Every structure is written in structure tokens, then in C-alpha cells.
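Missing here is one protein chain; the remaining ones are kept as they sit in the complex.
For subunit A:
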Amino acid sequence: MNLLNIKDLNKNFKQENENKLEVLKGINLKIKEKEFISFIGPSGCGKSTLLNILAGLIPASSGQVMLKNKLIQNPGNDRVMVFQEAALFPWLTVIENVLFGLKIKKIDKKKAYQKALDQLEAVQLKNFKDSYPHQLSGGMKQRVAIARALVIDPEILLMDEPFGALDEQTRLMLHRQLIKLWQDTEKTIVFVTHNIREAVKLSDRIIVFGSNPGRIVEEFKIDIPQPRDRENPTLIRLENKILKLLEKEIKKQGEKKYEKIAT
């Protein structure tokens, strides 16, 4: 079943010189329930912008996004976002951070506390429940951010380069945890990354974006079950294929810029 339906979506930003900046053009995409889908593309191609539109944080210029039968216009806790910067509230302890969304949802205090505790256990941070964010490492912060999002029980988890600022080892550990959480909770995850290997390892489907204007270039389905072996030849082949595709896109973008300078 389709959970999210993006139809003829365009997004322009007004620039200072009154020209329009075309950031997304003609995006059509259906995202299935329980799907783990990744967006990959050159930086500046509009991945974050698209994610922000899905979250309802910014409006599309034209076209629409439907969540089931509902038109997305505003942010809502059926689509929670996790950011690269973790974005924890520094004045709240770990558990208070995880409780934040539940309080907004007006869930009974005792129940909420238990839920938050269980969710922290799921990311293996129960022992840190009374710590403050500044006392945690980058990977731990990101795990709290994921717990804070999942505890709300959203329809979709939107993740904007959530592991982009972490070292390789932490990133690998978080991949395992995220896959397990995804399997346990059966959430739909939209995952933005610029790391091809990460996308190949985690996703059911990878959407490759090109830039200027941002548009979908190609998509790849990956049917290999989780957890995946990094040495799997199919994955390595796919990784190389996407790499070539992206290199081509980035080169095209460079040439375009060059043309602009020349004329």
C-alpha cells in the first residue's frame, strides 16, 4: 500500500536578485508503507528541501504530497524528523527529551514515562536517562534523537543525513541499531544521505537525484534481506553503478556552471 504520494512537485526559492531558484522540478514518487527509502544526490540538489516539504515545514511551490488520503500542509507528529545535528533540547535530560513529544501528545504521565524508558532501552541508553545532552557523545545524541522520534510512534520517520557527522565505527553500529528498530517497529523511513554505501546497505529502494533543478534521475530496488553483508557482490556492483551515475551528474552540474560563467 502507498503511504506517501508525491505528485508533480515543484519548489522554487526567491533569490535576492528577484530571480527564481528552481530547486525541485517535477518530482513524482510513491512511498510504500514499511519501506526504507533513501534519497541520494549531489549536495545542493534539494534533498533536504524535499524532506522539509514532506515534513510540512515548508510549502511546495506547486504539486502536492498526500499522506494516505490527507494533503500535507503543516508539520505534524505523524511525520517526525531526525536531523544531522541531533537537535536535542540541551536544557532537558535524556529522558525528558524523549518525553517531549509524548507530553505534546498529552499521553498519561505514567504511561509516557514507561514508553520513554522502553524506547531508551531499545537504543541502549537507559543508563543515561538522567544525563544532559552535553554529556553524551555524538553517536549517543543521535540515538536519543531517534528514540525521541520513534517514541511518538509516527507513520513516517524522516531522517536528514542523520549519521553524516559521525565517525565510521559509530556509524556502522548505528546502522545495525536502525535496521533492528526499523524491523521491530515496521516504520516507513525516508533517509537522506550522501554516502552511497550507507544507502545501499540500509535501503529497500534508492532514489538518485540530479541537480539544477533537482529531479529524480533513477531509482534502484534492493531485495537483499537485512542484515546485509557488506561484501555481497550485488551490493558492491550496485554501489559502483550509483557512484558512476552520481559522478556523471556532478560533472554535468560542473559543466553547466562553467557554461554560465562563459556566457
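As a working rule, a residue touches a chain if its C-beta (ideal position, glycine included) is under 8 Å from a C-beta of that chain, and two chains touch if they have at least 3 such contacts; residues count from 1.
One rule holds in what follows: contacts and distances are computed from a predicted model.
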item	value
Undisplayed chain, where the name is taken from the UniProt record, one of "Carbon monoxide dehydrogenase", "NitT/TauT family transport system permease protein", "NADH-quinone oxidoreductase subunit F" or "MacB-like periplasmic core domain-containing protein"	"NitT/TauT family transport system permease protein"
Sole contact to the chain not displayed, among A:57, A:117, A:172 or A:250	A:57
Contact partner of the left-out chain, one of A:87, A:172 or A:250	A:87
Where the missing chain touches subunit A, by residue	52, 55-57, 75-77, 79-81, 83, 85, 87, 89-91, 100-101, 104-105, 132-134, 145, 148-149, 152, 158
